[in-house]
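A protein chain is absent from this complex, but the other protein chains hold their places.
Chain naming follows the written order as A and B, and within any one chain the residues start at number 1.
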Amino acid sequence: MIKLIALVPLFPLIGFLINGFFGKKLSKSLSGIIASVSILASFVLSVLIFVELQGSAQKSHIIEAFSWINSGTLHIPFEFLVDPLSSLFLLIITGIGFLIHVYSIGYMHDDEGFSRFFTYLNLFVFFMLLLVLGNNYLIMFVGWEGVGLCSYLLIGFWFKNTAYNNAARKAFVMNRIGDLGFLLGIILIFVTFGSISFNEVFDKAGTVGTSVITAIALLLFIGAMGKSAQIPLYTWLPDAMAGPTPVSALIHAATMVTAGIYMVTRSNIFYSISDVASEVVAITGVVTALFAATIGLLQNDIKKILAYSTVSQLGLMFLGLGVGAYSSAVFHVTTHAFFKALLFLGAGSVIHAMGGEQDIRKMGGLSNHIKITFWTMFIGTIAISGIPPFSGFFSKDEILAHTYEHSPVLWFLGMVTSMLTVFYMCRMLFLTFYGKFRGTHEQEHHLHESPKSMTIPLMVLALLAAAGGLLGLPEFLHLPNWMHHNLESVIKRPDPMTMDHDKELILMGLAVLAAGTVWFFAHMMYRVNKVLPAAKEEQLKPWQKLIYNKYWVDEIYDAVIRKPLDFLSDIFYKFMDIAMIDGIVNGVGSAVKGVGSVVRLAQQGSIGFYVISMVLGVVFIVLLTFLIK
Amino acid sequence: MLGYTITQWIFGILSFLAIMFALMVVFSRNPVNSVLYLVMTFFCIAGHYLLMNAQFLAIVHIVVYAGAIMVLFLFVIMLMNLNHDTEPKSKWLPKTIAIIAGGMMLFVLVGSLKGTEQLNLSSYGASQIGTVKNLGKVLFSEFLFPFEIASILLLAAMVGAIMIGKREIK
Partner (left out) sequence: MINGISINYYLLLSAVLFIIGAVGVMARRNSIIIFMCIELMLNAVNLLLVAFSTLHGDASGQVFVFFIMAVAAAEVAVGLAILSMIYRNVKSIDTDLLSNLKN
């Protein structure tokens, strides 16, 4: 079955081709079914491969599809790597991908770009699978760029709206900055090791100097920063919510943004060797987590809250990577994929019920109207808050425990982040589902539960979000931590936790206590005292304004980077482009034209003249050969 | 005879005649005369071929050029009724330029011969290569493919000539 790995990305590709070429001729339901079935086929195959891999003793299989680049000494085969890490990501991508495809059939039902949507979505899944399956950095890079492209297309899916197009462009440009780092990293790897295949590079990683490894690790991390929305390249992700909600769930929460985590985990040996790089990763992660969590506190757009929450959770994952807890980070990727996809899809369902309204100030009291959505989102909120025994608790706790061992300061910041997370999630939940309805009468009348195709994925995801913690039970309970065990072969230099179990238990208790306290606090604030967010910006206190406006980061980027660049471009445009390049090009053109208008007169049609010219030319050439000799 | 061998005499006379007739081709005003002079030139060249032991080529040359091509020329001239001088008095400038250009070319070509090695044709004594037998062997073994291509070329030329020459069907 593992030999058939090439089929896994092939099915979405076929779905993409069918929908891409014949989408307009197919009926909506057929188009959606083709897209979903192609992902389902991949999912089934992924499960079979996963099971087979679990059963086999050999943990890493390399399957060559074909020889890709063969030039001189450069030989890059198109190889797939099947190991515990990639097979886990396969399950996440195809499994959640399938649920979101099914959800989209309901969500996008009235959209005119229905088949186009599924075309992009299938293409995205194809590239994402390529990204995680490639056995060398180049295939990973192809997938990396491909998912970036699909993300761009899907953010700007409603391309008639200029703001959405700008958001898409912003995401593309931000990602490009990161991609440059990644590309440079790949080049440096090739220069250093003479190969870009994972196994060859990782085998030789210990033999070169630490400074080179640090450079490689940092360059790769720049790529991860762009794709996984870390400071300073995070600003695109909140704006990316311009796309349809299923896109936010699939691409901007569950899969694509975790590509950075995947890449760092895959290259874990570099970070294990280089302390500097892993320190940078950890600090960037925790700062991003804290920063985004504070912004999330005061947002009023339901999808923006979730977006900042995603940035914050990604920060936590990078914190885990930075402190050497690779398997914990991957664990958190998995549980985060469950509950964040759930929350986004739930938010989509809310938006669906509200008829397109995304502002939580205009919601409230929805729990009576859309019960399934409410309960599933409730589970999602508990899961992300880290309340046992829901999945978020286990993964987050593992990361924090590792962090404490590494540095209590980072642990403290991580704790603050997770407390903030509980607060803004509760705020969102309470403002949306409790209290009185604050929207228009018309909207209230319109409220309705979403169709089955949307609620069933929600329920499945709720189940996963609730039970996902079973994948990685804490070790001190003497239960098998499957996640940790599973990824053993991928982590080249493991950094096992040496903390004694009492201490770990205390930390865990502290985390639960903190989460409970904050939950209670939020409960008091939004349910008992019925605090409502300010309707207008002017009513905010200065510090609230600062947060509400996202610390003016976009404006700072605008002033510090974009304006000077615009100014420079303007200068180059005027002096280089118009004066020099255009001058040269036009000069050549007009010179040819001028010469032509004179020489044209020789072309008079007289054969005799032509023959004489030819003879004189022959004479000239013969003379020239003598002179040169 | 004056210190030259008989072969050299024959060469000299044939060359002189060939050049004379060639000049007459260019300078005669009547196209029919030109054709006849050209035929004479070809005979002289055929003589040269014989002198170089290329008997087969000599015969083919006379048959193809004098017998077929030049007859075709005559045929066209007669058919179009061009056998009188239709060329108006041409301007002197183009002719002068033409002759000067030709003179320059001759000068350059002859100049390039200066100082080259004197190789006698006799020194190789290759008397057998021009026979029908030998040429046939070469033609049908080494050059078989170009030979076949040449036949297709001739066929295509024939079809083309007919297509061009026929009157358009109204």
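What we mean here is this: a contact is a pair of C-beta atoms (placed from the backbone, for glycine too) under 8 Å apart; a residue touches a chain by one contact, two chains touch by 3 or more.
Just so we're clear, the structure is a prediction, and the values are computed from it rather than from any experiment.
Although one chain is not drawn, its touching partners on chain B can still be listed: residues 5, 7-8, 11, 15, 18-19, 22-23, 25-26, 31, 34-35, 38, 41-42, 45, 48-54, 56-57, 60-61, 64-65, 68-69, 72-73, 76-77, 79-80, 82, 86-88, 90, 94-95, 97-99, 101-103, 105-106, 109-110, 113, 116, 118-122, 124-127, 129-130, 134-135, 138-139, 142-143, 146-147, 150, 153-154, 156-158, 160-162, 164-165, 167. Contact between chain A and the unshown chain involves residues 604-608, 611-612, 615.
Here is the rule we go by: only the chains that are shown with their structure count from here on.
For chain B in complex with chain A, the residues that touch the partner chain are 94, 97-98, 101-102, 104-105, 108-109, 111-112.
Residues of chain A touching chain B in their complex: 608-609, 612, 615-616, 618-619, 622-623, 626.
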